[in-house]
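Encoded as structure tokens, the structure appears first; notes follow it.
A single protein chain has been omitted; all remaining protein chains appear in their positions.
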Amino acid sequence: MSNTATARFYSAEFFEAAFPYVATVLMILGASTFFPEFLSANYLLQQMQIAAFLGVIALGATIVILLGHIDLSVPWVLGGAAIISTAMAGSDNAILIALAVPAALAFGALVGVVNGIGVAWFRIPSMVWTLAVNSMLLGVAVLNTGGFNPKGEASPLMVTMASGKIAQIPMAFVIWMALALILFVFLKRGGYGRYLSSIGFNEKATYLSGVSTLRVIFSAFMIAGACSALGGVLLAGYANQAYQSMGDPYLMPTIAAVVIGGTSILGGKGTLAGTIGGVAFITLLSSILSVMQISEAWRNIIFGCIIITMLLLQTLRRKRV
Amino acid sequence: MLDLYKHHRRECIAFIVLFALLSLYIATHPRGASTYVMTIWANQCLILALAAMAQFFVVLVRGIDLSVGAIMALSNCVASYVLVGSGIDLFYGSIAVVLTGTLCGALNGLIVVYGRIQPIIVTLATGSVFIGIALLLRPTPGGTINYDFADAMTLDIAGIPTAVIICAVLLIGFWIPLRRSGLGRAFYAIGSSEQAAFQSGISVNTVRIFAFAMGGTFAGLAGSYFSYVTATGDAGIAANFTLNSIAAVVLGGVALSGGVGSLVGALLGACILKTISSLMFFSGLPPLAQPLIEGVVLAGAIAIGSSEVLRMKNRLQVFDR
Partner (left out) sequence: MPPTHTGSSRLKTNTTPLVRLENVTKRYGATVAVSNVDFACHSREIHAVLGENGAGKSTLMKLLSGVIQPTEGKLYIDETPVVLSSPRKAIDLGLICMFQELSLVPDLSVKENLLLGGKGSAYGFSRQTDRQLARTLLDQIDGHNIKLSTRVSELSLAERQQVEIAKALSRKPRLLILDEATSALNASVVEKVFELIRVQRDSGTGILFISHRFHEIEAIADKISVFRNGAHIDTFANGEHDYPAIINKMVGQTLTELFPSLPPLSAAAKTVLNIDSLSWNSIVNDISLTMREGEILGLGGLDGQGQSSVMQALFGLLKGTTGQVAINGTGDLPTSPKSAKSLQTGLAWVPEDRKAEGLILDQSIVENMELAALGHASNPDSTVFSDLMQALDLKYRSLDQPVSDLSGGNQQKVALIKWLVISPKCLLLSDPTRGIDVKTKTQIYGLLKTLSESGMAVILLSSDYEELIHLCHKVHIFYDGTVVESLSGESLNAQNIIAASLNMHQSAAPAHA
């Protein structure tokens, strides 16, 4: 039954996932002809660290998008997790400090449950419901912080997670890869990944096959919520505080990274590996544009044009198959 | 009459809700039901309503437009250059502003149709490009609009806010004829069942591009009305309007899956959103709590709208739409 698995390795799925990696490498090589420092180990290691922040969020987003849904509550789950963890870490209570990170992750999972209630029970389109949840979280944050920057600081653990190193490799990157591995195994074992894909293609038929679709949807949103929260914890560790609207710049790049990584926005098809490549691409693109000191206006234009080009290339590739 | 209610149930409910909210607003506003109050309210509503109408056309054909806000910002910035001088200049200027929107929308449509890429990700990327161009035009907010012209558009005619008159003209002179025409039917057909539309001889690609162009045109109208109200060009307004336009159409009974809903619904949804904000403002509730309450009200309204799902006696029915 699974000697065909080898055949699949060389199939279209592999090329879809490899595409962003190839594009990233080409982009770095191209940019390095203007600025050789793009190829320095220092720069690349730093990029691996920065990419991890977007990367953990994008992994969670991939799971929800495979289902055929979308999670637009990323910005304020991230922000909320940062606020919670820095507030707890900035207190004088040793227990609270220790629980800072787990509490933030639990917060993310809890928001995932709320998302699941709207999407799986009330059948509200995920785009609308997660947007509404995001608004509510924003409201809670405003009420809580009075519109100022939240008080608090990152705990030593958080700082290490965000900025520490293991033999030169950024800790954040290690965490990202570890998360990717855990999710990969989780998706492969027990058919969870298959359930995601089947629901993404046809939820009704999957339900009629005796799959507990409710459980899958709830758990997917919980995972995504926890991943966004982890992103918030890392960012707070990096900046040593939580700041207003820290999550807003992460939503659109997350979606772009997932789609460039070959995952279909309609659900069913996609890989975690592709998303990792997409994150690498987006991170390097933003960084190169910023290092080259391109004005914000042109950065926006170039960013948009390159995304469209990547997508058009994807379409061309699929047509030839 | 009963048929009218049956087929437009969601719009009727939205209308009743709006009526109730508006009455409450007038009752609590310190200046009561005066032309001044109604004009300010109508102006604010019209901006969002036009954005919601733009979103409506795209959603109707089973798409989503994440660049509505960006097109608004771009048109707004164009207006700040072009709506100066007088007489015939203003006329051409107004056309130029709206045409900017149409071109942006048409570009979206072309990429979606001929690039075979999902609208959500195309408009995400093009939105970035449009904002970039807007920033090129107005790196910082500035510029002016001919004040007399702006006043004419935003004050009142014989006690009735000009915004209301503009709305009435749009609905009676544009929407009702469109709804009855072959093009209007084609929009609904493509959103409801693309296969049926194709087999009936409708040119799906052309009509879809048209829908996007129509959306862009309304976004251009929204941007130009924004200029009349604020009299400057600002590239930063985008994100808010995009997300609110989605919430507005959903509140107004438009289905995100396409083929269901009306322009009136988009209008009503936008007015409901704006009226809630205004209500909050004058309600005496603590300002810090207002975003949260708005978010909760939005979430509640959406959940109530979907609550019939919980009462379905056949579990399979929840999967149809």
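By written order: A and B. Residues from 1 in each chain.
The rule is short, and it goes like this: a residue touches a chain if its C-beta (ideal position, glycine included) is under 8 Å from a C-beta of that chain, and two chains touch if they have at least 3 such contacts.
It should be emphasised that the depicted structure is a prediction, and the values quoted were computed from it without experimental measurement.
Trainee: Touching the left-out chain: which of B:183, B:239 or B:303?
Mentor: Missing-chain contact among the listed residues: B:183.
Trainee: Of the residues A:46, A:212 or A:295, which one touches the chain left out of the display?
Mentor: A:212
Trainee: Which chain B residues touch the hidden chain?
Mentor: 3, 7, 177, 180-183, 185-186, 188-189, 191-193, 195-203, 259-260, 312-316
Trainee: Residue by residue, what part of chain A touches the chain that was omitted?
Mentor: Spelled out for chain A, the touching residues are 1, 4, 7-8, 11, 190-191, 194-195, 197-198, 201-202, 204-212, 268-269.
In the analysis below, only the chains that are shown with their structure count from here on.
Trainee: Using Cα averages as centroids, what's the distance between chain A and chain B in whole Å?
Mentor: Each chain reduced to its C-alpha mean, chain A and chain B end up 30 Å apart.
Trainee: Under the definition above, what is the set of chain B residues touching chain A in their complex?
Mentor: Those residues of chain B that touch chain A are 64, 111, 115-118, 120-122, 124-136, 139, 239, 243, 246-247, 250, 256-257, 288-296, 298-299, 302-303, 306-307, 309-310, 315-316, 318-319.
Trainee: Quick one: in the complex, what on chain A touches chain B?
Mentor: 70, 118, 121-125, 127-129, 131-133, 135-140, 142-143, 146-147, 203-204, 207-208, 248, 252, 255-256, 259, 264-266, 295-305, 307-308, 311-312, 314-315, 319
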